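Yeah, one chain of the complex is gone here, protein chain that is, but the others are all in their spots.
The block that comes next holds chain A.
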């Protein structure tokens, strides 16, 4: 038994105290102003303890990571996708791959319940569920030459569960793309500044693509610098355009933007990767890492005060305007990515395991990156909680609820107990040089207002409008990249499936097949986007819960695969480390699905909603917020589609979990029947530290390895 030295004990006691103080202030403060510093303290203190103790316990005791075992990167090194990558570089790669719009949008919407429920789930969820999932998937995929989650499900659970997982993944991809596109539409609608600067990213990316393909192949850093400079120029120029006679050309209605976005997604996804996707990806990665770093700095320097209530009345009443439903289960569904994200399992299996140097690094790469992602979610929650709650609700409630004038909006928001005058609402829009901020749902505009608030505390108020559009541009940029990349992944899945029936589709470069499948994928997500934009009840209000449910269901698939693998690899005693998060995640998601399907509250249950509106149509009545019979029919169609979708997703996941359970039970009863497709042990010949900072033993080991290399 190793005994800890005094210094270690003192340091960790201090860390624990900082975290505990943060939690205590957040939990006990009522009615007084609370600084965001306490939220940061609670988060960082808890992350440090989770990383140092729980993650280490999982890595060493449960997974028994083996530093002497060669990873796929070492064994199968081909100099391209399989190659041992420095852990610090891989941490950057992995983080850039998992961080996206999700952790920024979800917490902003969840702020309608107050900042406390969101904070608790983001921090507790990541420590016990999200980061555990990412690390365990990474570990098992590394032991299987970087197999994807779908392949692992098929091999370890069976063809039935595997197929259900695949269909779920495809459906989830479509919903994700539709909802992300909706966020962009809501951010760019009637905003010439934003629309112009986002439109300019296309020629900038084409220029970069040409540069990399023809002029100077592979010079990514220099072309990215040029690209970012042009991007900032486009951002500044956006203001000139908005003030010029061109403004009308870039002031687009939501339905026009839908057409542009779907056309963009389709064309971009059939163009060669080098033209648009690769250069955009460099741009958005640069912007993403840069902005997140700036935001972290801004929060720490400005230390703004939280203005949102700790817990709002909507948490218990379940009739919030941003999304309907009570705190349990809908806060967990809405936050999704920042605490537990099924999508990460697609990155943790596939790309990253082919590059990891040592099994011992799964804690730093898998668990560590997810902690960073969670801190991004905390920053988004801070940004949403420091703006005036009245403005927050005016921005995030659908137009059907608060109307389209500042007077009306002020009145409705005041009736919820959040006072903001019509003049203040108009001034807030004017401050960021937008025509209106009412019903700018989807999270991105709210986040942008919060970010501009924080940044202008540091740089001065004159730059407020610039920072707002900077934040909009940064989100829209990587959502557009995701539309392109996601359409390609969806198409790939479709080509693979269709190829089983019609042979030529199997060949992914067969042009007609490529165009047809790209068209199908774009039409599918385009449908949800169109529906979301024209939904009288508010697109985000209706669709975001389905997006959250689908993401959390994918997490359930990943956790089910992990649990099965833990059981099958003789770790039954420790299977709870993923089985408990799985049980929690399944409870939350299936409860949410159940309520979405069966709830008798028309705000929550899709079928109840359908019947209420259908009855009204039969009686010849128009129910608000619908304005005419067409709206009524739209509501009926949409709620039917949404309801069926929720039910299908839930059934698919029950199938996967049940199949996984069957395999686990069979293994426990008759272990001889189960097979484990793990790559055989090969001894590693490289040495590399496990964590960010090498320990004394690891330095010693590295010196020995160098010595042996030169003498032998």
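Keep in mind that, in the parts below, a residue touches a chain if its C-beta (ideal position, glycine included) is under 8 Å from a C-beta of that chain, and two chains touch if they have at least 3 such contacts; residues count from 1.
Please note the rule applied: contacts and distances are computed from a predicted model.
Engineer: Which one, "Peptide/nickel transport system ATP-binding protein", "Sarcosine oxidase subunit gamma", "MlaE family ABC transporter permease" or "YbdD/YjiX family protein", is the UniProt name for the chain you do not see?
Structural biologist: Options "Peptide/nickel transport system ATP-binding protein", "Sarcosine oxidase subunit gamma", "MlaE family ABC transporter permease" or "YbdD/YjiX family protein" narrow down to "YbdD/YjiX family protein" for the missing chain.
Engineer: From the list A:156, A:281, A:453 or A:659, which touches the chain that is not on show?
Structural biologist: Reading the full complex, the residue touching the unseen chain is A:281.
Engineer: Please pick, from A:312, A:396, A:481 or A:609, the residue that touches the omitted chain in the full complex.
Structural biologist: A:481
Engineer: Which one, A:217, A:290, A:504 or A:671, makes contact with the chain that was left out?
Structural biologist: Once the missing chain is taken into account, the touching residue is A:217.
Engineer: Which listed residue, A:350, A:643 or A:689, touches the chain dropped from view?
Structural biologist: A:350
Engineer: If the missing chain were put back, which residues of chain A would it touch?
Structural biologist: Residues 77-81, 83, 85-86, 88-89, 92-93, 96-102, 148, 176, 180, 212-213, 217-221, 224, 272-274, 277-278, 281-282, 337, 341, 343-344, 346-347, 350-351, 478, 481-482, 485-486, 488-489, 491-492, 508-509, 551 of chain A touch the chain absent from view.
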